[in-house]
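Okay, so here's the structure we're looking at.
All protein chains but one are shown at their positions in the complex.
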Amino acid sequence: MSGTGPLGAAGAVLRRDLTLFFRHRSDIINPLLFFIIVVTLVPLGVGPEESTLRVMAPGVVWVAALLAAMLSLEGIFRSDFDDGSLEQLVISPQPLALLVLAKVFAHWLVSGLPLVVLGPVLGASLFLPDRAMGTLVLSLLLGTPILSLIGAIGVALTVGVQRGGVLLSLLVLPLYIPVLIFGASAVSSAAAGLPVIGPLALLGALLALALTLAPLGAAAALRISLS
Amino acid sequence: MKRVQRGEVAIPTSITRRLWAFFHRLASPRYFYELAGKLVPWLGWGTVLLLAAGLYGGLWFAPADYQQGDAYRIIFIHVPAAWMSLFVYVLMAGAGFIGLVWRIKIADVVAKTCAPIGASFAFLTLCTGSLWGKPMWGTYWVWDARLTSELILLFLYLGYIALESAIEDRRTAARASSVLALVGVVNIPIIHYSVDWWHTLHQGPTVFKLGGPSISLDMLVPLLLMTLAFKLFFFTMLLVRARTEVLEREANSAWVRETVTSQ
Amino acid sequence: MTSFHEFIHMGGFAFYVWTSYAIFALIFAWNVFQPLFHQRRVRERLARRSRGMPR
Partner (left out) sequence: MGRFRPGAETDRFGIRIAASGNGVHVTLCRPGRRPCIWLHLATAGTVADKATVDDRPEIAALARRAPRLEARALECVRNDRVLFHDLDAALEPGQVLQVEGPNGCGKTSLLRILCGLSLPGAGEVYWGDAPLPEVRAEYYEALAYVGHRHGVKGELTPIENLRFHRALAGGTPDRVPGDALAHLGLEGFEDVPCRTLSEGQRRRVALARLLMTRRPLWILDEPLTALDRSGVAVVEGLIRDHARSGGMVMITTHQAIRLEGCVLGRLRLGG
């Protein structure tokens, strides 16, 4: 076997990124702390009454998850760009889109999945009814990969720009709106006992679209940003 | 001329060759600069005429609406601006795509100069929309599906302009923002659908029919005139901005030095 | 529209209609004059630069 094929390379990228993330824990922990803090700010601002918080719970948890996911996007390409290993990825014979998908998957495992796990805990703190917990987890499970995938395109576009953080949020947030709408409405429908299959199906469709197109877009954006 | 059988269209090769030659020459910045220079006055006067006719028709000639009285006259700038803001974004994405794939410099120039005009249209749509909302819905801003989509479109424009100006190298900036415009144009229908879906979910469909069941002719004519006027205005200012951009990009070439110092 | 007074009054919605058209005029004016000023500035900069280093 003359060296590993594309899948081997993608696996190597995934393992390397996970190793890097686990050796540099602060990149993982900070967005999660941000997620928790933002959600705890809401009752302080709006008032602790259960009635108001219960109505706002789905929206608050989803907006906080979206912001936390966006905060951690820098970690996908920034360190590779700084030390030059991003160029090695671009000139490797393996398809760049697949390597980007591996990097985004590693980033999601480290930043998106914890949001899914933390979601119900914070939902409960906002008096989200128990019957909505399942839908909250499912909607976050479908939604956070889309956030990472679309965010990867934004990060790939702004990787060459110094202080690209604010610019990244301006590019990426409008594209996050459909995910927010479907995610939050799925959870609020569940809270109200309404059927949730509609918004969740639409989230699944967005995920399918993002999974197929986003890596190609991010790969093209990377080649452009590096040139 | 080859005998044309029924049902088979034979475009004489001379026309296709001339068409291709035209586009090919258009790609050369100098030819584009001169052609644009000749077109701008004509388009400018056309815009002025159409605007005058449209405004006269819309503000003076058209009857008051049976529901809203004269407040509806804002549509004569609100609706054309909304259509144009979407049209310009799609045009920008198309020009970006051409520039990205075939590396035609003029396409990048057109894409870059489209953005500010499109953004101003989107902003105009939002302002007139909220001013129109006050008499109709009682508040300046209501999370109506169309207004929210327009607001998001404005953010897409601002994101495009911010990315274009953030990257120093001109060519990289053009190619990066073309990718962003393509991603944006794919997302516009999704955003539009999701906002409509979200709107109907929370507030139910707002029944708003423009001026009764069917818009009367003397309302429709000014609207079409204004839409044409907006389109012509857009192309005029696009060419003006594009000529400046061409001058800047071709600053090193001799013809630019000559045209700049000749005036 | 019959009289000029009615035209100004706009059936009670004068403020909204005319503010909208004022913003419309402002935005169109900006769209017309900003590029023209920019073009003049660019021409002057390029003229100075090309006179500065005649090739």
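For clarity, chains are labelled A, B and C in written order, and residue numbers in each chain start from 1.
Here, a contact is a pair of C-beta atoms (placed from the backbone, for glycine too) under 8 Å apart; a residue touches a chain by one contact, two chains touch by 3 or more.
Remember, it's a predicted structure, so these values are computed and weren't measured experimentally.
K.L.:
In the intact complex, which of the presented chains make contact with the chain not displayed?
P.N.:
Every shown chain touched by the left-out chain: A, B.
K.L.:
One chain isn't shown here. Among A:20, A:56 or A:137, which residue touches it?
P.N.:
Answer from the full complex: A:20 touches the omitted chain.
K.L.:
Considering the whole complex, which of A:8, A:47, A:134 or A:195 touches the chain not shown?
P.N.:
Per the contact definition at the top, the residue touching the missing chain is A:8.
K.L.:
Among A:89, A:104, A:196 or A:220, exactly one should touch the missing chain; which is it?
P.N.:
A:89
K.L.:
For review purposes, identify every residue of subunit A that touches the missing chain, sorted by number.
P.N.:
Residues 2-5, 8-9, 11-13, 15-16, 18-20, 22-24, 79, 82-94, 99, 223, 226-227 of subunit A touch the chain absent from view.
K.L.:
What subunit B residues would touch the chain not displayed?
P.N.:
Interface residues of subunit B facing the absent chain: 103, 168-171, 251-252.
Throughout what follows, only the chains that are shown with their structure count from here on.
K.L.:
Give the chain pair that accounts for the most C-beta pairs in contact.
P.N.:
After tallying contacts for each pair, the winner is B-C.
K.L.:
Central chain, going by Cα centroids?
P.N.:
So the chain nearest the centre of the shown protein is B.
K.L.:
Cα centroid separation between subunit A and subunit C, in whole Å?
P.N.:
43
K.L.:
CA centre of subunit A versus CA centre of subunit B: separation in Å?
P.N.:
33
K.L.:
Can you give the whole-Å distance between the Cα centres of subunit B and subunit C?
P.N.:
The separation of the two C-alpha centroids amounts to 17 Å.
K.L.:
In subunit A, which residues are in touch with two or more of the other chains?
P.N.:
Where subunit A is concerned, no single residue meets two or more other chains.
K.L.:
Can you list the subunit B residues touching subunit C in their complex?
P.N.:
Residues of subunit B touching subunit C: 59-61, 64, 69-71, 73-74, 77-78, 81, 117, 120-121, 123-124, 127-128, 131-132, 134-135, 233, 237, 240-241, 243-244, 247-248, 251, 254, 256-257, 260-261, 263.
K.L.:
In the complex of these two chains, what residues of subunit C are touching subunit B?
P.N.:
1, 7, 10-13, 16-17, 19-21, 23-24, 27-28, 30-32, 35-36, 38-39, 42-43, 46-47, 49-51, 55
K.L.:
Enumerate the contact residues on subunit B facing subunit A in the complex.
P.N.:
So the residues of subunit B touching subunit A come out as 152, 155-156, 158-159, 162-163, 166-167, 172, 175-176, 179-180, 182-184, 186-187, 190-191, 193-195, 197-198, 201.
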